[in-house]
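A protein chain is absent from this complex, but the other protein chains hold their places.
Just so it is clear, A, B and C label the chains in written order, and each chain counts residues from 1 on its own.
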């Protein structure tokens, strides 16, 4: 897989390349053994393969954190930027190069703490991209500090006597934002569900926000342990317009039919913290996307020069 | 009113001062004639008077914007800080000096744009203060740029062909945040409602967020014009536990009974943008307040020295 | 100017007698006029039109805004004056000058405010609205009387004008009319072309409909007629129609147009005074060019979006002012580390902190150079004129792309709102070239294929087959792989730093104005250029041995400075930022906090560069600079 179809060079020949998983393999992933990020990486690579996305037309953008090492491990273009600031960069890319496929990975500190303002506004811009929140309920890379999603009273290095606040709910926070167009939750230890959610997000036209429950065996091993062992603790949102994986019906018996177009119901389901719910909470393809709203007719250099001269005329002495 | 009761000096004599409106009069307000900020200023001063808050124990904190000039116009302590950063400062004050009464004024750019991350997190901290969003749907001080709450297609100096996005909804955004404990909306041109809302917010134990619809005759004169003229465009949320002003019943005939303890209903009512609703959307006094959660027994210098020596012992060679 | 003021006071002494002879015509090479009102009364529009007309007629001109300190100052308050000050002359005018020779004031309070600020020449002519004498409000009448008493202490020539009364003959609401009446008076006094004036009125009000346009013209004509009938002097500032085409605009419009001319596709910003009007301008026209103004949620996001766009191969800039620059610093460091080209415009205002948002200052120089943590070599340059506001965008893009780094362009509130005619730029289609195509890249070519001598490397952007890599702000090797070993980091720092030496080697030493040796060399940067040069020219005219030079590249500094400085007995910078005076209490040679360019020059050249700087929130005046020059010369030769 080294020959590039000429289409990329604009000469109209069809691009006949086929990509397999290996083609998306970047550097060897350096997360801890058992880290949930590994399965998310695999799921993303599977998606790239299934969708046959051209590596050179795919960009992975991240902030800083364990989860934000993601781009290094995928052989596409990558942007491993600043803590909390993945989304503005991703918007800049999508706004100016709407033909690129943009995926964003963020940690819970990255997205919900320092990046909270950008997260709110990216939701509102609704630019077409997949935004993954890899939520291990903790600051991993900096070695175990409380994050906004850390459960109440769960100890960390900065709050060794337990966290002081109830965890922020990333789903309701996103649903509270005007123009939220795709809000889903999945868990990395249910690879099929993870994959289907990613796929739905990729096909969604707009800003697709997925919270992925992610195990961190080093700092928060206990948090998802029960849910991993007891599928009964999980409730699946299913719907014809949502995600339904019949294979999982036998394992995940708690199911609720939820129409992703119902925003109020989405809020109610997301808000109620008694159960761990996974599935698509909300989807609305009818909302304008920022890069579309701002799209302009391209101008040649000559046109611009001509217009600029006209403009200068307006200011001529 | 110049004699200070000795209680402030800790000698136990009762403070017999009485404060009237004049005692809260700071510099002369320099907003444009007809600016809604004037009535909000009056309402706050009335509240201070009604509650007989000691000027020296009251702190007004703001960011930067027309609305953020507020503290200069009230004779209490004031902190006119940085654009978007009023809330962290207010939290610092409340956390360390919980006995002070803290009021925060922010503009829509200040709070919802540059300050969005702090707004989310201040809601979650739930420190006891009144946070007012003076929402004129525009950047006033910088002379007319689109803000997050500017209505779709409304022109501004940065978006002269009309704003590109649907406006952010500050109510649903706040309701999406875990620990949101008081969310209300009022309008400055209904002074009684404004006052009662402020009062309820002041008495709320926790972070009381009020969005105040505010007219800016200079940049957004048209936006609230209809609603000012036609009370029918407004729907009042009323409830025994909410705000109900019988005097206004004749004018504001659209009323809906809403129990402020119902979060899902609050979200539904806030989310539906067909009507302009005012009243208390949500209130929950059962949530822990940050300054309470973090309150610690005071230590004398001697105690600290003793403890520190013990601590040094642990590291002794 | 000296001529003019003397003529005017002679006039004054002659008194009533003159009236019989028809207007006396006073001919001056240049003069300064201001028009000042309560805010909202339209003095600014009047001034803008007048300035534009002067320029179009072939005068050199420099217009600055008079901005009130408050959002909505009360009417008739000293701090509330709003308007314009126009200095114009037969030759090019490069700065706002020293003092106003003629002022039209809508009330005595705003006038007194201007006097307190030292704005008026000692013998200024004042045209003063006099409705206040008979105002229904007694307090106001009293203020008026006291005001006149105050005014009489000065040597001004006061001419009371019944503007209100005259305007009411035409309109009901004089708040939107008096300014055109004033314009008419000025038109008569300075004999301005009526056709041009009508054209400018049309330009300003064309959006508001024919009616409004007509009314404004009528008011203007009324002012003209009133002046013709009542004034006994006219002032002639000969015009020299230019032989090269010129344009006239303010510095922020020039920046905006420069952004377009430089082929940029995105201006990502967050509103902040005094930078915002550049994006207002772009907001208005950029879409026609296929360009986008992205108003981000904050300054951090604004620069992040620009970096994302540039990373993906587009041409992007971000425009801000001091507080915004502080917020962008982390991202600027990232762009330097990733070697993503980026143009940043900082329209400086008064600092520190929120400071003086509408006022000119040059105090962001050091933060522009050193505001990023770690060693983040990048380019800092400054525009000295409105012309340079335009052209620096083109230079900045070129350098940013050639050296794959950040270029910060400093302008300031003085340039941003100042209006000046300049030679019409010759737009070049090459400026519009896309920075990079999407050609495939051989897989064995690293994304940072640094030339070890220069640190330069080819750019690479998404869409290029075979070129996939992950840009990272962590220390990395040429493959953009995270590398924490000592050699990789030392090498990365080296590569980024060497680009600066290479750029510096292509710069020319700044030119000296005046002799290339002498008693004193005055060094400046940014918007002070015109005022410094005027001061130096005046000093030289008085026979003093003074020269000046002006620096465009602040980092890296241009070559040849040390040698140049060594040919002068003293070197000093003149800047609009804070410095301790040598004789301030507790201040010693050792602890003196010097002006910002002064610090850079001392470090680089080891020459004992002195400084004279002030932070008046205004441009410096050539007269004050001249005084400082003389004072420095009197202090004698340095060690």
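Observations, loosely collected:
In this text, a residue touches a chain if its C-beta (ideal position, glycine included) is under 8 Å from a C-beta of that chain, and two chains touch if they have at least 3 such contacts.
Keep in mind that this is a model prediction, so the values were computed, not measured.
The absent chain, not drawn in this view, touches the displayed chains A, B, C throughout the complex. Across A:24, A:125, A:139 or A:315, the residue that sits in touch with the chain not pictured is A:139. Remark: the omitted chain is touched by one listed residue; of C:242, C:504 or C:517 this is C:504.
Remark: the residues of chain B touching the chain excluded from display are 2, 4, 8-9, 26-27, 54-61, 64, 71-72, 75-82, 85, 87-97, 99-100, 117-118, 120-121, 294, 296-299, 301-302, 304-305, 307-309, 311-312, 315-317. Interface with the hidden chain, as seen from chain C, comprises residues 69-70, 79, 116-117, 322-323, 325-327, 329-330, 333-334, 336-338, 350-359, 361, 363-364, 366-367, 369-377, 453-454, 472-475, 482-486, 489-490, 493-494, 497-498, 500-502, 504-505, 556-557, 559-562, 577-578, 580, 584-588, 590-594, 599, 602-604, 606-608, 614-618.
Within the complete assembly, residues 28, 30-33, 35, 64, 66, 69, 82-84, 109, 113-114, 116, 139-143, 145-146, 148, 157-161 of chain A touch the chain that is not shown.
Assume only the chains that are shown with their structure count from here on.
Taking the mean of the C-alpha atoms as each chain's centre, chain B and chain C sit 38 Å apart. If each chain is reduced to the centroid of its CA atoms, chain A and chain C end up 44 Å from each other. Across the assembly, chain B contributes 113-114, 116, 148 as residues in contact with two or more other chains. Residues of chain C found to touch two or more other chains are 287, 297-298.
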